[in-house]
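As you look at this complex, bear in mind that one protein chain is not there, while each of the others sits in place.
Note that the chains are named A and B in the order they appear, and that numbering of residues resets to 1 at the start of each chain.
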Amino acid sequence: MIDNADLQLARRKTRDRSVALLVLGIVLLMPPMVRIAQIDTTVFGLPFALVYLFAAWGLLVIGAALLARPLRDSEKPIASATSDDTTG
Amino acid sequence: MSARVLLAEDEENILTSLTFLLERAGYDVSVETEGPKVLKAALSTPPDVLVLDVMLPDMDGYEILRRLRASPATERLPVLMLTAKGQREDRETALRCGADLFITKPFANSEIINAIGELAEKRLQ
Partner (left out) sequence: MLSANILLFVCLGYVALLFAVAFVVDWRTRRKPIRWLQSSVIYTLSISIYCTSWTFYGAVGSAARNGLEFITIYLGPTLVFIGWWWLLRKLVRIGRAHRITSIADLISSRYGKSPSLAVLVTTIAVIAITPYIALQLQSVTNSYQVIVGNNDGTTTAFWIAAGMALFTILFGTRNLDANERHHGVVAAIALEAIVKLLALIAVGVFATFIVADGLDDVFAGISAETIQGAGDIFGPRWIALTFLSATAIICLPRQFQVTVVENIEERHVATASWLFPLYMLGMTVFIVPIALVGQSVMPSGSNPDLYVLTLPLAENRNELAMLAFLGGFSSATSMVIVAAIAASTMVSNHIVMPVALRLLPAKAVSGDVRNLLLTSRRFSIAAILGLGFLYFYLSGGSDALAAIGLIAFVGVAQFLPSLIGGIFWRSATRAGAIAGLVVGFALWAYTLFLPSFDGHFILSAGVINQGPFGISLLRPEALFGLDHFDPLVHAVVWSVGMNALCFVVFSALTTPDGLERLQGALFVDVYKSSGGSASNISAEVADTEDLFVLAQRILGGVPAKKLFDEMAASQGIKTGLPHPTDAVVARLERELAGSIGAASAHAMVTRIAGGQTVSITELIDIADETQQVLETSRQLEEKSAELERTAQQLRVVNDRLRTLDAQKDEFLSQVSHELRTPMTSIRSFSEILMEEHTITDDDRARFVHIIHDESLRLTRLLDEILDINRLEAGVSKLDLTQLDANAAVKKALETIAGMTRSAGVTVRTELATDELWIRANNDRLRQVMINVLSNAVKYNLADKPEILVRTALVDGFVQIDIIDNGGGVPPEVSTSIFDKFARGIRTGRNHGAGLGLPISLAIMRAMNGNLTIEVTAENTTFFRLSFEHALIRHRAPAPAQGTA
């Protein structure tokens, strides 16, 4: 089946993206990147560091939410994955 | 002129009976009891028919036959082989070595006389 090859490629992409998200999270939240947030300025009256951390955190949550379902489905057997995606 | 038959056999009593039967049928019979002597006699003065026992002292019948077939003088010498071992392999070995006929002991007198007659006739033609 031609679809299967495409599907497998898509699944690999999904998993690659989950690695990318994890690496992004570590880079954003760990030194030296977090030090960039260590500047004495404000955003909408809030300290920049605070905004930066929560923004990064929120970004990661959104990324994880977007990836959760494709990742979960990437373990389904290929034959049925194409048809039954209506549940859950 | 009567056909010459060489009997190669080491059992005295069998020799006695065969000699009796062949001489009375008008053959010129000579006798040898040991392998090498059989070979020597057959090569020096080839008989018209050779009756060859398989189990001979010092050289067995197969070996004698093989050597006879290797020599031009006895290449086509009619040979009747006798054996007391009745197994099929013996017959096959005998025919492979170049025996014309093969008879298992004990035999009927008519059987062996007819066989020798057949071979002698072929030789004389």
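FYI, a contact is a pair of C-beta atoms (placed from the backbone, for glycine too) under 8 Å apart; a residue touches a chain by one contact, two chains touch by 3 or more.
The shown structure was predicted, so the numbers you read here are calculated from the model rather than taken from an experiment.
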Displayed chains that the missing one touches are A, B
Tell me which stretches of chain B touch the chain missing from the display. 10-14, 16-18, 20-21, 33, 55, 57-58, 84-87, 104-110
Interface with the unshown chain - residue positions in chain A: 15, 18-19, 21-22, 25-26, 29-31, 34-35, 38-40, 42, 44-50, 53-54, 57-58, 60-65, 67-69, 71-72, 75-77, 88
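Following the convention adopted for this analysis, only the chains that are shown with their structure count from here on.
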Report the inter-centroid distance (CA atoms only) between chain A and chain B in whole Å. 104
